[in-house]
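A short worksheet on the structure shown next.
One protein chain omitted, others in place.
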Amino acid sequence: MKSIINYFKEIYFGLKSLVTGMRVTGHYITHPKEIITQQYPENRDTLKMFERFRGEVVLLHNENNEHRCTGCSACEIACPNGTIEIINKKVDIDGRKVKALDTFVYHLQMCTMCGLCIPACPTDAIKMANTFEHAVFDRSKLTKVLNKPGSKLMDGVK
Amino acid sequence: MDSTAIIFYFIATVMIVFSVLAVTSRRILRAAVYLLFALAGTAALYFMIDYYFLAAVQLIVYAGGIVVLIIFSVLLTSHINEKLDKPAWSKIIYTSLTLAAGLVLTLYTIYDHSFVTETSSPANVTVNLIGERMLSYGEGGYVLPFEVISILLLAAMVGAIVIAKRTPPKS
Amino acid sequence: MNALYDFSYLTGSIHEWLSERVSPHAVTIVEMILVGISFMLLFAILGIVLVYAERKVSAFFQQRLGPMRVGKWGTAQTIADVIKLLLKEPLMNKEADKFLFNLAPFVIMIAAFMAIAALPFAKGLQALDFDIGILYVAAVSSLGVIGILLAGWSSNNKYSLIGAMRSGAQILSYELSVALSLLTIVVLTGSLQLSVIVESQADGWWIFKGHIPAFIAFIIFLIASTAETNRGPFDIAEAESELTAGFHTEYSGLKFAFFFLAEFANMFIVSAIGATVFLGGWMPLHIGSWEGFNAVMDFIPPIFWFFGKVSFLIFMMMWFRWTFPRLRIDQLLTLEWKYLLPINLVNIVVMAFLGLMGWHF
Partner (left out) sequence: MEEIITKELESQEYFINMGPQHPSTHGVLRLVLSLDGEIIRNVEPHIGYIHRSIEKMCEHDSYQQIVHLTDRMDYLSCHINNEAVCLAVEMGLQLEVPERVKVIRTIIGELTRLSSHQLWWGVMGMDLGAITTFLYGFRDREMITDIFEETCGARLTMNYNVPGGLMFDIHPNFQKRTKDFIAHFKKKLPEYDDLLSNNVIFRNRTIGIGKLSKEDAISYGVTGPSARASGFSCDVRKHYPYSAYDKVQFKEVLRSEGDCYARYECRIDEMWESLSIIEQLIDNIPEGPFKTPTKAVIKLPKGEWYQKVETARGEFGVYIISEGQKNPYRVKFRSPGFSNLSALNHMAKDSKIADLVAIMSTLDLVIPDIDR
């Protein structure tokens, strides 16, 4: 007798649990306002990344096409993946040969976005930009030169 | 030749072709599938002469039941690349002789029998009638064969259980 | 019943129009072709609509939007998918049994076609009206499993084989429950003919008229038919987290589309059978003596009633699928043999008793 009662109990509680589950999903199908999907390429204009988001390394330039990179290679050393290559040149300043930045090569394809280069920079020349659409058809496009052509060191940065 | 005859000959041809294929194919699962087509052809014939109940039973029992079981057992036992051995010539000869004898006997019976053409419409076989016949023990009742078949099925099930029940290896 | 909604006038006038012009044999052939074409069209539309519906419904269950890109609200998404499937290369395992591999999708499709032909869509809109209608549908729907078994075996893939084995065991056992739950209603109608069953519900649907046993039978039918169509939570034959894709792992392109389409067609068929037997088919909802209400209900064409009920049942099946986890093979069989079948048998006896005493409405 007890087993028969248990049999029906099992059925009752089993069905009840199934209905409870269906109530949860039923709640969501009747509340389309709670949909969380974002229509990505359409919402590009309103999409705003958090300011700390690490998308890629950029070298900051001001309106006079000047940057703050002295070519000290601290970021190159801090980078665990060999993402950054600093190529330096010698320039004449007041008759003295001074080391200066020639090309700031950045290999985006090797970057793990760890952000170690940013605190390593003594002159705050680089920062992490919020861009995230890095897809390209040609891999060589991922290797970037970060200093703009003709740019030079900002005055007073050592 | 009216459309009924065309359909009849078409179904008959299909049945013959697939029956032959079923016994000649050396891949066992293909043979089972050819058998399925032959059985489905039989069902189609029944449909053609308005024996719907028989046709449905043919489909359920043979096509849906027996063939599925055959295929199922083939799935369990045979590998896809396995082919049956070519039968010995002696076997082929004996089988064809037996077949020929059977064919002669059947044809003789058919042509010897004078069929009476039914002019009135065929008796309406309703589900009610079938049900009553199946469970009646009077004249025209089929309750005895019905029950005997169930005993046969029971025996088959017991056999299957005995085979499936694995005896523990003797240590 | 509104005579305007009777399709037999339409079919009758087509028949007359043809008979005046061509010979009787040609009439038969032309009508066969017409019926065939209309069912193929129905199949194509069903496939496209149901796939879209499934994707949208599942999306809304999951707080997603679903397809949104192709066409307004993604309505053309399925068509794009069909084109993609048609253009795909039909791949085949080198060691596969080519004949059976190619045959399997067609077996499934033919079984679905044969079953769909017997459905009463509306008054006078039924291609085959056998007096053993339910038996016929049960018979042909049992053929579909052969396609699954063949697909699984001929792919020469162990995942497919396991899927086929599971499916065989599953469908063979759940057919019993489907048939028995339908028989519970047949006890009351006294006929297996689908059109008669629909007519018998003119004054009320069996699920209401048959008291609790009819309701229990309806629940069992819902569970068992979900299992018979191989849909979640009974999709153990596909079970993508265990067997990748089960019996159709090796299929691609059009042949895969056939399996896909057959799944939705089968879903439609079992829902239509359920709607016909339990929910009154194309009969409108009538409540006792509310004359005004009944007249309003009569005003809605029966074909809408039919498709509305079918959509309701299909939605229920989708709801199951997108809520529940999958059962294991032995639990599936336990559910059938330990719960559904005994309850079903007792239910039939109770129903027969009700029918005998005339306690139903």
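By written order: A, B and C. Residues from 1 in each chain.
Everything that follows uses one rule, which is that contacts are C-beta pairs under 8 Å (C-beta built on N, C-alpha and C of every residue); 3 or more make two chains touch, one makes a residue touch a chain.
Please read all numbers here as calculations on a predicted model, not as lab measurements.
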| request: Check each of A:24, A:47 or A:136 against the chain that is not shown and name the one that touches it. | output: A:24
| Sole contact to the chain not displayed, among C:25, C:84, C:98 or C:158 | C:158
| field | Touch criterion as defined above, residue of A:33, A:52 or A:96 at the omitted chain | value | A:52
| Of A:58, A:100 or A:116, which sits in contact with the chain we cannot see? | A:116
| query | When the complex is taken as a whole, what residues of subunit A touch the one chain not shown? | reply | 13-15, 17-18, 20-21, 23-25, 36, 49-50, 52-54, 74, 78, 80, 112-116, 119-120, 128
| query | In terms of residues, what is the contact footprint of the unshown chain on subunit C? | reply | 58, 61-64, 158-159, 162, 165-166, 232-233, 235-236, 239-244, 322-331
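As a convention for this text, only the chains that are shown with their structure count from here on.
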| query | CA centre of subunit A versus CA centre of subunit B: separation in Å? | reply | 70
| query | What is the distance in Å between the mean C-alpha positions of subunit A and subunit C? | reply | 50
| remark: Where subunit C touches two or more other chains simultaneously, the residues are none
| message | Considering only the defined contacts, which subunit C positions touch subunit A in the complex? | response | 57, 59-65, 68, 319-320, 322-324, 339
| message | Using the touch definition from the top, list the residues of subunit A that touch subunit C in their complex. | response | 11, 18, 21-22, 24-26, 28-29, 32, 34-37, 39
| said: So in the complex, the part of subunit B that touches subunit C is made up of which residues? | reply: 2-3, 27, 29-30, 33, 36, 40, 52-53, 55-57, 59-60, 63-65, 67-68, 71-72, 74-76, 80-81, 126-128
